[in-house]
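Not every chain of the complex is shown here; the ones you see sit where they belong.
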Amino acid sequence: RYGYFGRDKPEVVRLMLCNVSGCLTDGKLYFSVSGEEMLSVNTRDTMGIRMLKKEGVEVVLLITTEDLMTKVLSDKLAHKTGCKVRQTGVEILGEVKGMLEERKLEWKEVAYMGNDEPDVVCLNLAGLSAVPRDAPVVAVNAAKYICHSPGGMGAVREFAEHILLLKKKAKSQMEQDRIHRQNF
Amino acid sequence: RYGYFGRDKPEVVRLMLCNVSGCLTDGKLYFSVSGEEMLSVNTRDTMGIRMLKKEGVEVVLLITTEDLMTKVLSDKLAHKTGCKVRQTGVEILGEVKGMLEERKLEWKEVAYMGNDEPDVVCLNLAGLSAVPRDAPVVAVNAAKYICHSPGGMGAVREFAEHILLLKKKAKSQMEQDRIHRQNF
(Lines give C-alpha, C1' and ligand atoms only; values in the text may rest on other atoms or scores of the structure.)
Protein backbone atom coordinates (compact mmCIF):
# COMPACT_ATOMS: atom_id res chain seq x y z
CA ARG A 1 0.00 0.00 0.00
CA TYR A 2 2.59 2.50 1.05
CA GLY A 3 5.20 0.39 -0.69
CA TYR A 4 6.32 3.24 -2.98
CA PHE A 5 8.21 4.64 0.06
CA GLY A 6 10.52 1.69 -0.38
CA ARG A 7 10.10 0.35 3.17
CA ASP A 8 7.65 -1.79 5.15
CA LYS A 9 5.75 0.55 7.37
CA PRO A 10 4.29 -0.59 10.68
CA GLU A 11 1.12 1.37 10.04
CA VAL A 12 -0.12 -1.39 7.74
CA VAL A 13 -1.27 -3.59 10.65
CA ARG A 14 -4.67 -4.84 9.52
CA LEU A 15 -4.96 -8.01 11.56
CA MET A 16 -4.06 -8.67 15.20
CA LEU A 17 -3.77 -12.31 16.20
CA CYS A 18 -3.65 -13.08 19.91
CA ASN A 19 -3.13 -16.39 21.64
CA VAL A 20 -5.69 -16.42 24.46
CA SER A 21 -3.99 -18.40 27.27
CA GLY A 22 -1.35 -16.34 29.00
CA CYS A 23 -1.92 -13.23 26.84
CA LEU A 24 -5.59 -12.29 27.17
CA THR A 25 -5.92 -14.49 30.27
CA ASP A 26 -3.39 -14.83 33.09
CA GLY A 27 -2.90 -18.45 32.00
CA LYS A 28 -5.08 -19.79 34.78
CA LEU A 29 -7.87 -22.18 34.02
CA TYR A 30 -10.16 -22.78 36.98
CA PHE A 31 -12.09 -26.01 37.29
CA SER A 32 -14.43 -27.30 39.91
CA VAL A 33 -15.95 -30.35 41.53
CA SER A 34 -19.20 -29.96 39.64
CA GLY A 35 -17.51 -29.70 36.26
CA GLU A 36 -17.43 -25.93 35.91
CA GLU A 37 -14.57 -24.36 34.01
CA MET A 38 -13.71 -20.71 34.37
CA LEU A 39 -11.22 -18.16 33.16
CA SER A 40 -10.86 -14.43 33.56
CA VAL A 41 -10.49 -11.55 31.15
CA ASN A 42 -9.39 -8.06 32.14
CA THR A 43 -11.40 -4.94 31.29
CA ARG A 44 -8.23 -3.06 30.41
CA ASP A 45 -7.39 -5.66 27.75
CA THR A 46 -10.87 -5.76 26.21
CA MET A 47 -10.70 -1.96 26.10
CA GLY A 48 -7.45 -2.34 24.12
CA ILE A 49 -9.13 -4.68 21.65
CA ARG A 50 -11.96 -2.20 21.23
CA MET A 51 -9.42 0.57 20.55
CA LEU A 52 -7.83 -1.53 17.78
CA LYS A 53 -11.16 -2.27 16.13
CA LYS A 54 -12.09 1.40 16.21
CA GLU A 55 -8.94 2.12 14.21
CA GLY A 56 -9.81 -0.55 11.66
CA VAL A 57 -7.67 -3.42 12.93
CA GLU A 58 -9.38 -6.84 12.92
CA VAL A 59 -8.67 -8.92 16.04
CA VAL A 60 -8.78 -12.74 16.05
CA LEU A 61 -8.17 -14.79 19.20
CA LEU A 62 -6.35 -18.13 18.93
CA ILE A 63 -6.76 -21.17 21.16
CA THR A 64 -4.49 -24.14 20.61
CA THR A 65 -5.97 -27.56 21.20
CA GLU A 66 -3.48 -28.05 24.01
CA ASP A 67 -4.93 -25.21 26.07
CA LEU A 68 -7.32 -27.42 28.08
CA MET A 69 -10.19 -25.15 27.17
CA THR A 70 -13.60 -26.43 26.12
CA LYS A 71 -15.43 -25.37 22.98
CA VAL A 72 -18.18 -23.78 25.08
CA LEU A 73 -15.69 -21.67 26.98
CA SER A 74 -14.08 -20.34 23.82
CA ASP A 75 -17.51 -19.40 22.41
CA LYS A 76 -18.18 -17.50 25.63
CA LEU A 77 -14.83 -15.78 25.19
CA ALA A 78 -15.76 -14.78 21.63
CA HIS A 79 -19.09 -13.40 22.82
CA LYS A 80 -17.53 -11.47 25.71
CA THR A 81 -14.70 -9.85 23.77
CA GLY A 82 -16.53 -9.42 20.47
CA CYS A 83 -13.67 -11.13 18.64
CA LYS A 84 -13.61 -14.21 16.45
CA VAL A 85 -12.01 -17.13 18.32
CA ARG A 86 -10.19 -19.75 16.27
CA GLN A 87 -9.35 -23.21 17.62
CA THR A 88 -5.99 -24.05 16.07
CA GLY A 89 -4.09 -27.32 16.20
CA VAL A 90 -0.55 -27.54 17.57
CA GLU A 91 0.55 -26.18 14.22
CA ILE A 92 -0.63 -22.60 14.50
CA LEU A 93 1.31 -21.57 11.40
CA GLY A 94 -0.94 -23.47 8.98
CA GLU A 95 -4.09 -21.88 10.39
CA VAL A 96 -2.60 -18.41 10.31
CA LYS A 97 -1.42 -18.80 6.71
CA GLY A 98 -4.99 -19.73 5.78
CA MET A 99 -6.29 -16.60 7.48
CA LEU A 100 -3.79 -14.40 5.63
CA GLU A 101 -4.78 -15.93 2.27
CA GLU A 102 -8.49 -15.47 2.98
CA ARG A 103 -7.87 -11.81 3.74
CA LYS A 104 -5.16 -11.35 1.05
CA LEU A 105 -2.79 -10.05 3.71
CA GLU A 106 0.99 -10.26 4.04
CA TRP A 107 2.90 -11.04 7.25
CA LYS A 108 4.03 -7.43 7.57
CA GLU A 109 0.37 -6.44 7.96
CA VAL A 110 -0.07 -8.79 10.92
CA ALA A 111 0.53 -8.13 14.63
CA TYR A 112 0.95 -11.35 16.60
CA MET A 113 0.81 -11.79 20.37
CA GLY A 114 1.80 -15.13 21.87
CA ASN A 115 3.47 -16.47 24.96
CA ASP A 116 4.95 -19.92 24.41
CA GLU A 117 6.73 -22.36 22.13
CA PRO A 118 3.85 -22.95 19.67
CA ASP A 119 3.84 -19.18 18.99
CA VAL A 120 7.55 -18.88 18.11
CA VAL A 121 7.23 -19.22 14.31
CA CYS A 122 4.46 -16.64 14.09
CA LEU A 123 6.24 -14.27 16.50
CA ASN A 124 9.17 -14.39 14.08
CA LEU A 125 7.14 -13.96 10.89
CA ALA A 126 4.68 -11.23 11.88
CA GLY A 127 5.46 -7.59 11.08
CA LEU A 128 4.85 -6.74 14.72
CA SER A 129 4.92 -9.26 17.57
CA ALA A 130 4.80 -9.20 21.35
CA VAL A 131 4.86 -11.35 24.48
CA PRO A 132 3.65 -10.57 28.03
CA ARG A 133 6.36 -9.85 30.61
CA ASP A 134 6.01 -13.29 32.18
CA ALA A 135 6.37 -15.38 29.01
CA PRO A 136 8.90 -18.27 28.88
CA VAL A 137 12.34 -17.40 27.42
CA VAL A 138 11.73 -19.28 24.18
CA ALA A 139 8.86 -16.93 23.31
CA VAL A 140 10.56 -13.79 24.64
CA ASN A 141 13.51 -14.42 22.29
CA ALA A 142 11.24 -14.54 19.25
CA ALA A 143 9.17 -11.42 20.00
CA LYS A 144 9.82 -7.92 18.66
CA TYR A 145 8.19 -6.25 21.67
CA ILE A 146 8.18 -7.39 25.31
CA CYS A 147 5.30 -5.97 27.35
CA HIS A 148 5.80 -4.50 30.81
CA SER A 149 2.52 -6.05 31.95
CA PRO A 150 2.05 -9.77 32.55
CA GLY A 151 -0.60 -11.79 30.74
CA GLY A 152 -4.20 -11.09 31.75
CA MET A 153 -3.09 -7.88 33.49
CA GLY A 154 -2.87 -5.40 30.66
CA ALA A 155 -0.38 -7.00 28.23
CA VAL A 156 -2.90 -7.02 25.36
CA ARG A 157 -3.83 -3.42 26.12
CA GLU A 158 -0.17 -2.40 26.12
CA PHE A 159 0.48 -4.05 22.75
CA ALA A 160 -2.68 -2.46 21.33
CA GLU A 161 -1.45 0.98 22.42
CA HIS A 162 1.98 0.21 20.90
CA ILE A 163 0.37 -0.68 17.56
CA LEU A 164 -1.79 2.44 17.58
CA LEU A 165 1.18 4.65 18.44
CA LEU A 166 3.21 3.27 15.51
CA LYS A 167 0.19 3.75 13.27
CA LYS A 168 -0.10 7.38 14.34
CA LYS A 169 3.63 8.02 13.88
CA ALA A 170 3.57 6.48 10.40
CA LYS A 171 0.55 8.56 9.48
CA SER A 172 2.12 11.85 10.54
CA GLN A 173 5.32 10.85 8.71
CA MET A 174 3.23 10.30 5.60
CA GLU A 175 1.60 13.70 6.02
CA GLN A 176 5.01 15.34 6.31
CA ASP A 177 6.30 13.53 3.21
CA ARG A 178 3.26 14.77 1.27
CA ILE A 179 3.91 18.35 2.41
CA HIS A 180 7.57 18.05 1.39
CA ARG A 181 6.63 16.78 -2.06
CA GLN A 182 4.17 19.64 -2.50
CA ASN A 183 6.75 22.26 -1.46
CA PHE A 184 9.63 21.12 -3.67
CA ARG B 1 -20.56 26.64 51.56
CA TYR B 2 -17.19 27.67 52.82
CA GLY B 3 -16.88 29.98 49.84
CA TYR B 4 -16.31 33.10 51.97
CA PHE B 5 -12.74 31.85 52.59
CA GLY B 6 -12.18 32.68 48.92
CA ARG B 7 -10.92 29.21 47.91
CA ASP B 8 -12.37 25.82 46.98
CA LYS B 9 -11.81 23.57 49.95
CA PRO B 10 -11.45 19.82 49.53
CA GLU B 11 -13.53 19.19 52.64
CA VAL B 12 -16.68 19.81 50.65
CA VAL B 13 -16.67 16.28 49.16
CA ARG B 14 -20.29 15.15 49.36
CA LEU B 15 -20.39 12.57 46.59
CA MET B 16 -17.84 9.92 45.67
CA LEU B 17 -18.22 8.37 42.20
CA CYS B 18 -16.26 5.22 41.51
CA ASN B 19 -15.95 3.29 38.27
CA VAL B 20 -16.27 -0.35 39.28
CA SER B 21 -14.03 -2.25 36.82
CA GLY B 22 -10.39 -1.81 37.69
CA CYS B 23 -11.04 0.38 40.74
CA LEU B 24 -13.35 -1.55 43.05
CA THR B 25 -12.53 -4.80 41.21
CA ASP B 26 -9.11 -5.87 39.93
CA GLY B 27 -10.51 -5.56 36.39
CA LYS B 28 -11.00 -9.30 36.04
CA LEU B 29 -14.32 -10.68 34.95
CA TYR B 30 -14.58 -14.44 35.33
CA PHE B 31 -16.89 -16.43 33.14
CA SER B 32 -17.62 -20.09 32.89
CA VAL B 33 -18.83 -22.91 30.70
CA SER B 34 -22.26 -22.96 32.31
CA GLY B 35 -22.78 -19.23 31.87
CA GLU B 36 -21.72 -18.04 35.30
CA GLU B 37 -20.11 -14.63 35.60
CA MET B 38 -18.09 -13.65 38.61
CA LEU B 39 -16.08 -10.78 39.96
CA SER B 40 -14.39 -10.05 43.25
CA VAL B 41 -14.55 -7.20 45.72
CA ASN B 42 -12.04 -6.64 48.51
CA THR B 43 -13.04 -6.25 52.16
CA ARG B 44 -10.52 -3.46 52.59
CA ASP B 45 -12.24 -1.45 49.88
CA THR B 46 -15.78 -1.99 51.14
CA MET B 47 -14.50 -0.92 54.57
CA GLY B 48 -13.28 2.29 52.90
CA ILE B 49 -16.71 2.90 51.40
CA ARG B 50 -18.29 2.38 54.81
CA MET B 51 -15.86 4.90 56.33
CA LEU B 52 -16.91 7.50 53.74
CA LYS B 53 -20.62 6.96 54.37
CA LYS B 54 -20.10 7.26 58.12
CA GLU B 55 -18.63 10.73 57.50
CA GLY B 56 -21.60 11.73 55.36
CA VAL B 57 -20.18 11.12 51.89
CA GLU B 58 -22.57 9.44 49.43
CA VAL B 59 -20.93 6.75 47.26
CA VAL B 60 -22.24 5.79 43.80
CA LEU B 61 -20.64 3.04 41.70
CA LEU B 62 -20.48 3.43 37.93
CA ILE B 63 -20.49 0.69 35.31
CA THR B 64 -20.02 1.62 31.68
CA THR B 65 -21.91 -0.42 29.12
CA GLU B 66 -18.57 -1.55 27.71
CA ASP B 67 -17.60 -3.34 30.93
CA LEU B 68 -19.00 -6.73 29.85
CA MET B 69 -20.97 -6.95 33.06
CA THR B 70 -24.55 -8.15 33.23
CA LYS B 71 -27.39 -6.27 34.91
CA VAL B 72 -27.77 -9.05 37.47
CA LEU B 73 -24.12 -8.83 38.45
CA SER B 74 -24.28 -5.08 39.00
CA ASP B 75 -27.37 -5.50 41.20
CA LYS B 76 -25.43 -8.05 43.25
CA LEU B 77 -22.61 -5.54 43.50
CA ALA B 78 -25.00 -2.88 44.76
CA HIS B 79 -26.40 -5.25 47.35
CA LYS B 80 -22.96 -6.37 48.54
CA THR B 81 -21.40 -2.92 48.88
CA GLY B 82 -24.51 -1.09 49.97
CA CYS B 83 -23.94 1.52 47.24
CA LYS B 84 -26.13 2.62 44.38
CA VAL B 85 -24.80 1.24 41.07
CA ARG B 86 -25.43 3.25 37.91
CA GLN B 87 -25.12 1.77 34.43
CA THR B 88 -23.73 4.58 32.30
CA GLY B 89 -23.25 4.70 28.54
CA VAL B 90 -19.87 5.36 26.96
CA GLU B 91 -20.52 9.00 27.76
CA ILE B 92 -20.09 9.00 31.51
CA LEU B 93 -20.08 12.80 31.65
CA GLY B 94 -23.76 13.16 30.76
CA GLU B 95 -24.85 10.74 33.49
CA VAL B 96 -22.64 12.40 36.08
CA LYS B 97 -23.91 15.87 35.23
CA GLY B 98 -27.44 14.56 35.78
CA MET B 99 -26.46 13.24 39.19
CA LEU B 100 -24.92 16.57 40.19
CA GLU B 101 -28.07 18.44 39.16
CA GLU B 102 -30.33 16.05 41.06
CA ARG B 103 -28.24 16.62 44.18
CA LYS B 104 -27.60 20.33 43.49
CA LEU B 105 -23.86 19.68 43.77
CA GLU B 106 -20.89 21.32 42.08
CA TRP B 107 -17.88 19.48 40.66
CA LYS B 108 -15.68 20.67 43.52
CA GLU B 109 -17.91 18.68 45.87
CA VAL B 110 -17.28 15.46 43.93
CA ALA B 111 -14.52 12.88 44.33
CA TYR B 112 -14.11 10.72 41.22
CA MET B 113 -12.21 7.46 40.90
CA GLY B 114 -11.68 5.95 37.48
CA ASN B 115 -9.09 3.97 35.61
CA ASP B 116 -9.38 4.39 31.86
CA GLU B 117 -10.11 6.63 28.89
CA PRO B 118 -13.89 7.01 29.46
CA ASP B 119 -13.07 8.44 32.91
CA VAL B 120 -10.68 11.16 31.72
CA VAL B 121 -13.19 14.04 31.50
CA CYS B 122 -14.58 13.37 34.97
CA LEU B 123 -11.10 12.87 36.45
CA ASN B 124 -10.31 16.35 35.17
CA LEU B 125 -13.53 18.03 36.33
CA ALA B 126 -13.94 16.56 39.82
CA GLY B 127 -12.64 18.48 42.84
CA LEU B 128 -10.75 15.38 43.90
CA SER B 129 -9.89 12.48 41.59
CA ALA B 130 -7.80 9.33 41.72
CA VAL B 131 -6.67 6.27 39.75
CA PRO B 132 -5.32 2.92 40.98
CA ARG B 133 -1.55 2.39 40.59
CA ASP B 134 -2.03 0.10 37.59
CA ALA B 135 -4.23 2.40 35.50
CA PRO B 136 -3.31 3.16 31.85
CA VAL B 137 -1.27 6.34 31.26
CA VAL B 138 -4.18 8.25 29.75
CA ALA B 139 -6.10 8.01 33.04
CA VAL B 140 -3.05 8.54 35.26
CA ASN B 141 -2.36 11.86 33.50
CA ALA B 142 -5.85 13.14 34.26
CA ALA B 143 -5.99 12.20 37.95
CA LYS B 144 -5.13 14.44 40.88
CA TYR B 145 -4.11 11.51 43.09
CA ILE B 146 -2.40 8.25 42.08
CA CYS B 147 -2.97 5.41 44.54
CA HIS B 148 -0.15 3.16 45.74
CA SER B 149 -2.48 0.16 45.62
CA PRO B 150 -3.68 -1.44 42.39
CA GLY B 151 -7.37 -1.79 41.58
CA GLY B 152 -9.31 -4.33 43.66
CA MET B 153 -6.45 -4.44 46.17
CA GLY B 154 -7.09 -1.42 48.34
CA ALA B 155 -7.10 1.50 45.88
CA VAL B 156 -10.64 2.56 46.82
CA ARG B 157 -9.75 2.29 50.50
CA GLU B 158 -6.66 4.42 49.99
CA PHE B 159 -8.62 7.14 48.17
CA ALA B 160 -11.30 7.04 50.89
CA GLU B 161 -8.65 7.60 53.56
CA HIS B 162 -7.17 10.43 51.48
CA ILE B 163 -10.58 12.13 51.25
CA LEU B 164 -11.21 11.75 54.98
CA LEU B 165 -7.76 13.09 55.84
CA LEU B 166 -8.33 16.23 53.74
CA LYS B 167 -11.74 16.63 55.34
CA LYS B 168 -10.19 16.46 58.78
CA LYS B 169 -7.42 18.91 57.89
CA ALA B 170 -9.91 21.37 56.44
CA LYS B 171 -12.09 21.08 59.52
CA SER B 172 -9.24 21.80 61.93
CA GLN B 173 -8.18 24.73 59.68
CA MET B 174 -11.70 26.09 59.95
CA GLU B 175 -11.62 25.74 63.72
CA GLN B 176 -8.33 27.65 63.85
CA ASP B 177 -9.68 30.41 61.61
CA ARG B 178 -12.70 30.75 63.89
CA ILE B 179 -10.43 31.05 66.93
CA HIS B 180 -8.31 33.65 65.14
CA ARG B 181 -11.38 35.70 64.29
CA GLN B 182 -12.58 35.54 67.85
CA ASN B 183 -9.21 36.61 69.24
CA PHE B 184 -8.60 39.60 66.97
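By letter and in written order, the chains are A and B; residue numbering begins at 1 in each of them.
To be clear about the criterion, a contact is a pair of C-beta atoms (placed from the backbone, for glycine too) under 8 Å apart; a residue touches a chain by one contact, two chains touch by 3 or more.
Owing to the predicted nature of the structure, the values given are computational and were not obtained by experimental measurement.
May I ask how many copies the whole complex comprises, since the file places only 2 of them?
4
Please note the rule applied: only the chains that are shown with their structure count from here on.
Could you put a whole-Å number on the gap between the CA centroids of chain A and chain B?
33
Sort out for me which residues of chain A touch chain B in the complex.
Of all residues in chain A, those touching chain B are 30, 35-44, 46-47, 50, 70, 72-73, 76-77, 80, 152-154, 157, 161.
In the complex, go through chain B and note every residue touching chain A.
21-22, 27-36, 38, 66-68, 115-117, 134, 136
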